[in-house]
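One structure is given below, encoded as structure tokens.
One protein chain omitted, others in place.
Chain lettering (A, B and C) follows the sequence in which the chains are written, and residue indices restart at 1 in each chain.
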Amino acid sequence: MTIHRVIRKVQRFQGWFGSGAALCLGAGLYLGLIGSPADYYQGEVVRIMYIHVPLAHTSLIGYTVLALGSLWYLWKRDPIVDNMCQAVAALSAVFTALALGTGMIWGKPTWDTWWTWDARLTSFTVLLLILVGYLMLRTFVDDPEKEARYGAILAIVGFVDLPIIHFSVEWWRTLHQPQSISMRGVSISSGLLVPLVFMSIGMSLLFSYMLMVRTQLLYLDRLLHAKKGRLLSQFHLSKSDS
Amino acid sequence: MTNFYLRWGGVLIVAIVFIVLTYNHYRDNLASLVPQQVKQEAPTGDVRVLGMVQGGTLETREAGEATFTLLGKNATLPVHYQGPPPDNLRELKILILIGTWNAATQVFEARDIGIVPNYGFIAGAYLLGLLPLALFLFAMARRVNFLYEEIKASKLYEED
Amino acid sequence: MIACHGIGKSYGHFQVLHDVNLTVAEGECFALLGPNGAGKTTLLKILATLERPSTGHYEILGMHGLKDKDAIRANLMFLAHGTHLYDELNAKENLAFALALRGQHPTDLEVKQALDRVAIGAFTDMKVRYYSAGMKKRLALAKAMLAKPKILLLDEPFTALDTAGTDILREYVRERLSENGTVLLSTHDYDKTRPIAGRAGILRHGALEEIAVEALMSDDLV
Partner (left out) sequence: MTSFNVIRWIVWKDFVTELRSRETISSMVFFALIVILIFSFSFSMDQQAAREVIAGIMWVAFAFTGIIGLGKSFSSELQNDCLEALQMVPEAKGAIYLGKVAANFAFMFLVEILLFPMFVILFNLEVVEGISILLLIFFLATLGLSAIGTLFSALTVQIRAREVMLPILLLPLVVPVMIAAVEATKGALNGDPLAMYEQWLKLLAVYDVVFTVVSFWMFEFVMDS
């Protein structure tokens, strides 16, 4: 039950996370859009990086949290940890999808194509598929206990698979396409780094804030349904008795 | 519930202010003329002209000096460029010229070349990145509020 | 012996069991009654370590139901709605397989005796696919006879069994009880249950109310 208390305690500071996210994102946006010069090689398009990279980082952090939470759940079977896992999966899926979307928008002016089988884009797509699979799986199980258990198993197996997927896709890419189109080699000068750091911190704080809100949402939902369910089953049985 | 909408209203106002300020900041860079406008209006002072370097017209004299014809929609514009050595001056390339219109010689005296900014893509990326997150967060926060209200109203709540 | 403490179980929005408290001693047979959907099978599945209760805990033979599951399983037999038989295997193979997984290896003679006792000795080499529902029930019963479990959980044991089959089952239950076994069965058939049940209870509102066995009359309960 310790984690239960930790989550409660952290949620007391929810407002701080929200305001911190707003401040960091505000500063990052100002620096990224107005306060920084355009990149010598990429021109103005580099500004897309300030939103794309933090989204991608955050979704990976989210997946790590999901895997750790799932391990914790299998160990302690604490329902609120399961709520947290479900929340973090949905958020990671959204962040991954947005990272892919902004990556595609970056690709169009840079590579003159919306989509290329770049190693990172491909492994992020597989990551998105795993997360969507996770969310789908959870809707197809009737017993909430089983739902949590199966979800945790999928999350852990997928987390172990992720580096292997990334390596295999990268090797495959180097075989089949010239390396010229790659996000690698886009060196980040210090001028670009400052807004990137602000946006990254801000995005992580925003993610944590959203995670707290969503965990709370799922917890309250479960609470409400449990109470309603008890009333419902009592009503149902008293009807069938008479 | 009122508090909740007030807070989100504040967020919305800040966002709008930020968008307006950013737009103002970039407006100067966004505006540019096309060759036809330059010929008709004959503007004085610095202008920015958007067009494509016409194939077969580019003549580079020495580093930092070149002449070519800029192709617009219904008009062409003879250009004499003199400025920093242009890295990205190629035939058939779409670019933005910064300079003055010499009405006497009917030649555009360019002194700098900018690549076409992709503000559309940048705005698209930022909107795509932030708008769904904001909407998602709003929907979740509203639902949490709603659930609290309902749990209170149906007197279902008890301390865990 | 079985001891449940405040067992609850909910499926999604529906709470099946709310607060079940039950103790069945050694050498005792408890009959579990209740309307359809009252949660009899769910309770049996929880006690058979197949499902995890949402709330509460239980002990079987003094072992904690959520921690020492494997030890409980070695001493427990659950005759469920499904007979746990493989259609493509014959009676002997089914028995050998099921018992081998429990770590038991009965001799051919024991198998033959058990099959004769449930009166399907003539069909030992037939694929279970061609068995009738009653024959499958009897074969499952033979499996329980060979396993000799300390705890026997029976889910609607009388369905599909004819009069002779019912007698065999009741005789087997009595034998288990005489060897200090514990039997928990769920049923709708009060007439067939009355002779063997030591105690009885009705599941209502997700909780258990104990009643007198003599009150097991067909009409007025459900």
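The definition used in the following text is that contacts are C-beta pairs under 8 Å (C-beta built on N, C-alpha and C of every residue); 3 or more make two chains touch, one makes a residue touch a chain.
This is a predicted model, so every value here is computed, not measured.
Visitor: Which of the chains on display does the removed chain touch in the whole complex?
Guide: A, C
Visitor: With respect to the chain omitted from the figure, which of A:Val10, A:Leu68 or A:Val126 is a touching residue?
Guide: Spelled out, the listed residue whose C-beta touches the missing chain is A:Val126.
Visitor: Among C:Gln15, C:Thr49 or C:Ser186, which one is in touch with the chain left out?
Guide: C:Thr49
Visitor: Please identify which residue in C:Glu26, C:Glu93 or C:Asp189 touches the non-displayed chain.
Guide: Once the missing chain is taken into account, the touching residue is C:Glu93.
Visitor: From the list A:Ala22, A:Leu68 or A:Ile165, pick the residue that touches the absent chain.
Guide: The missing chain is touched by A:Ile165.
Visitor: Could you please point out the subunit A residues that touch the chain left off the display?
Guide: Looking at subunit A, the ones touching the missing chain are residues 74, 126, 129-130, 133, 136-137, 140-142, 145-146, 149-150, 152-154, 156-158, 160-161, 164-165, 167-169, 171-172, 175.
Visitor: For the chain that got dropped from the picture, name the residues of subunit C it touches.
Guide: 48-52, 69-74, 76, 78, 80-89, 93, 97-98, 100-103, 127, 136
The rule is simple: only the chains that are shown with their structure count from here on.
Visitor: Would you indicate which pair of chains has the most C-beta pairs in contact?
Guide: Highest contact count among chain pairs: A-B.
Visitor: Taking each chain's centre as the average of its Cα atoms, which chain lies closest to the overall Cα centroid?
Guide: A
Visitor: Rounded to the nearest whole Å, what is the centre-to-centre distance of subunit B and subunit C, using the mean of the C-alpha atoms as each centre?
Guide: Here subunit B and subunit C have centroids separated by 74 Å.
Visitor: Can you work out the whole-Å distance between the CA centroids of subunit A and subunit C?
Guide: For subunit A versus subunit C, the centre distance works out to 46 Å.
Visitor: Roughly how far is subunit A from subunit B, centre to centre by C-alpha average, rounded to an integer in Å?
Guide: Centre separation, subunit A to subunit B: 29 Å.
Visitor: Once bound in the complex, which stretches of subunit B touch subunit A?
Guide: 11, 14, 18, 22, 25, 115, 117-119, 121-122, 124-126, 128-130, 132-133, 136-137, 140-141, 143-144, 147-148, 150-151, 154, 156-157
Visitor: Considering the complex alone, what residue numbers of subunit C touch subunit A?
Guide: Residue positions touching the partner: 10-16, 18, 35, 37-38, 51-52, 54, 204-206.
Visitor: Would you tell me which residues of subunit A are touching subunit B in their complex?
Guide: Going through subunit A, the ones touching subunit B are 22, 26, 29, 33-34, 43-45, 47-48, 51-52, 55, 94, 98, 101-102, 105-106, 108-109, 206, 209-210, 213-214, 216-217, 220-221, 223-224, 227-228.
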